[in-house]
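A single protein chain has been omitted from the complex, and every remaining protein chain is retained in its original position.
Chain naming follows the written order as A and B, and within any one chain the residues start at number 1.
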Amino acid sequence: MKKMIKGFQFWSIGLASSWLSLFVLVPSILIVIISFLSTDVEHFARLPLTFSAYGKVFDPLFLVVLGNSLKMALMATLICLLIGYPFAFLITQLPQKLRGLMMFLMILPFWTNSLVRIYAISFFLGKKGLINQSLQWFGLIDQPLNLLYSQFAIVYGLSYLLLPFMVMPLYNALEKLDHSLLEAAKDLGANSFQRFVRVTIPMTMPGIVAGCLMVLLPAMGMFYVADLLGGGKNLLLGNVIRTQFIQTRDWPYGSALSVVMIVLLSLMLWGYLKSSRSVNRKGGLGDSDF
Amino acid sequence: MPSTPILLKISGLSKSFADQKVLTDFELSIQDGEFFTLLGPSGCGKTTILRIIAGFEQADAGCIELDQQDITLLKAENRPINTVFQSYALFPHMTVFDNVAFGLKMAKVNSAEIKQRVNEVLEMVQLQDLAQRKPQQLSGGQQQRVAIARAVVNRPKLLLLDESLSALDYKLRQQMQIELKRLQRKLGISFVYVTHDQEEALSMSDRIMVMNKGEVQQIGTPRDIYENPANLFVARFIGEINQFDASVIQRIDEDHIEVAVEGADWVVKTQYPLHAGDKVHILLRPEDLRVTNVEQSQGKVHMLGNIVDRNYKGKTLDSYIRLPSGNEVVASEFFDEDDPDFDYSINQNVAIQWVTGWEVVLPYEGQL
Partner (left out) sequence: MTRIFRIGFIGLIFAYIYAPLGLLIVNSFNLSRYGNSWKGLTTQWYSKLLTNQSILDAAGHSLMIAVTSATVATVIGTLAAVALLRFNFRGKGAMSSLIFVSMLTPDIVTAIALLVIFLSLGFTLGFLTLLISHITFCLPFVIVTVFSRMKSIDSAIFEAAQDLGAGDGLSFRYILLPLAIPAVAAAWLLSFTLSIDDVIVSAFVTGPGYDILPLKVYSMVRVGVSPEVNALSTVLFAISLFLVAVAHFLQKYGLASSAKQQSTC
């Protein structure tokens, strides 16, 4: 019997860990290695080891692209936060039965492919799309606005797609908020605004950071949004990475860019763990911030 | 007196957890139909013993016999023993009825009999109207009763209860203690009850085993434990105690010695082989002390003290008295509404005596 349990234990853990090791851990290490390799016409990547890929990362032209990418991703994150926080808050105010339904309704559009939804947005924002038509109908503008093929469109698309990823951790954090803390603050003389700033926000900070984590980085990688809504002039980091692997075949450079993303991820994770600790929670798998 | 048959006999039980020895050569005998309590502070090993009896842990060495049958190696699911868990452990996806019926279902009892027995036991715990509810819909006290019902419906030879009442509030706890005791009497099943609450142990048990750090301190009836503690640990763990360290002046006869306590010489009763010069502990419960005015004590052996605090508790008046030696004692007396002298004031000088023969003498165990 003990043997059977040991066997079960071995397989159940072994299967999952070997899968993840082979398809996540090892490849990640490979990428880091490749980022230090050189490239030429015949090979994607070859020795000798070099820093030239990272040199390209710090190229001023690229830094401009990176800066724009970061800017758009940050704006999308901000918009998601500004829309998502009040939304999550209002949902927690609803009676218990409705909450599940509301969250579900928010997730539902996910059941259509993201690309299809971006396509819908491109429609929506086009010269003859609903927004322009309504604005013209209300007499607010004469000529249709050039909404599409701009940074605005990309940000709109990113926030549209990633909103649920911001709302979920926020909702979890707000639900778990210990209301007796707010009552204690009230008792000690804090008004609504003060309670919000000094109690609610700090106590939900892990959720906020988690939400930003789940929006900012993916946003930088969503090349298809830039493709369809950006008109080819505005690029996200994801587009640059994609180009290296699909077109120019400069694998070291592409890998170096991915390493940059991984570094950013680590920084944000560190921020999350720090904020988690300050609110007295352990963070990690057991915690359902995500 | 004819001895009651032994239901459960444990001998030579040893158990270690990761190099930490929890039990060494432990022994225990439980009689048919008795309410037996394992009492001790957290970590003393009482829960481990219970789990070994139930079959959730295997002892490293030892023998467990139930009704003269060796069950040491028997799996938990095959033992005719049932447990009431501390967290109740009710199955959340089943109704109260299904929860209670589960053991019978596992034993392949036919459904007509299941129905009859489950309803019978639900009536016994007064939950017959809640049979269709889910555990989450019940209060703590109700869940507790479902847990008990689920265990007793199987008519086990032995029922184990692991700190079962610890999650309930005070009043409910008191009530449940009475109900549990009545249930045990009615069913006639032996109960082994684990708790760290000595009041609970005293009120419910036929016999108590006091434990500390894996070692048995004393086994006896509640009265034995309370009035004749075998050592300092038991004396201090059960109820409140006043402790006087004293030395023996002389031995008077087979049963009595003379000791010097707080500036006076007292004659006390003891079976221990003590001689002049031996150090002893003299122990007295707060209710054994008698406090009087200094004048009233003239002629009788007494010690002098000064009231530092008094606590009116309704039933009793607890007086905190400091003695010249610096020792502080507590005296608990029934509040006599008619005695004009009874209510002491702070800083009043009083005399303390005790009822002869009510003291406990223990050989010296070392500094506090």
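The working rule: a residue touches a chain if its C-beta (ideal position, glycine included) is under 8 Å from a C-beta of that chain, and two chains touch if they have at least 3 such contacts.
This structure is a prediction, so every number in the text was calculated from the model and none was measured.
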Shown chains touched by the chain that is not drawn here: A, B
Hidden partner chain, touching residue among A:57, A:81, A:148 or A:163: A:163
Touch criterion as defined above, residue of B:56, B:272 or B:312 at the omitted chain: B:56
Missing-chain contacts mapped onto subunit A: 1, 8-9, 11-13, 15-17, 19-28, 30-31, 34, 44, 83, 86-87, 90-91, 93, 102, 104-117, 119-124, 128, 130, 133, 160, 163, 213-214, 217-218, 220-224, 227-228, 237-238, 241-242, 245-246, 251, 254-255, 258, 261-262, 265, 269, 284-286, 288, 290
Touching residues on subunit B - with respect to the absent chain: 54-56, 75-78, 81-83, 85-87, 89-95, 97-98, 101-103, 106-107, 115, 119, 131-132, 150-151, 154
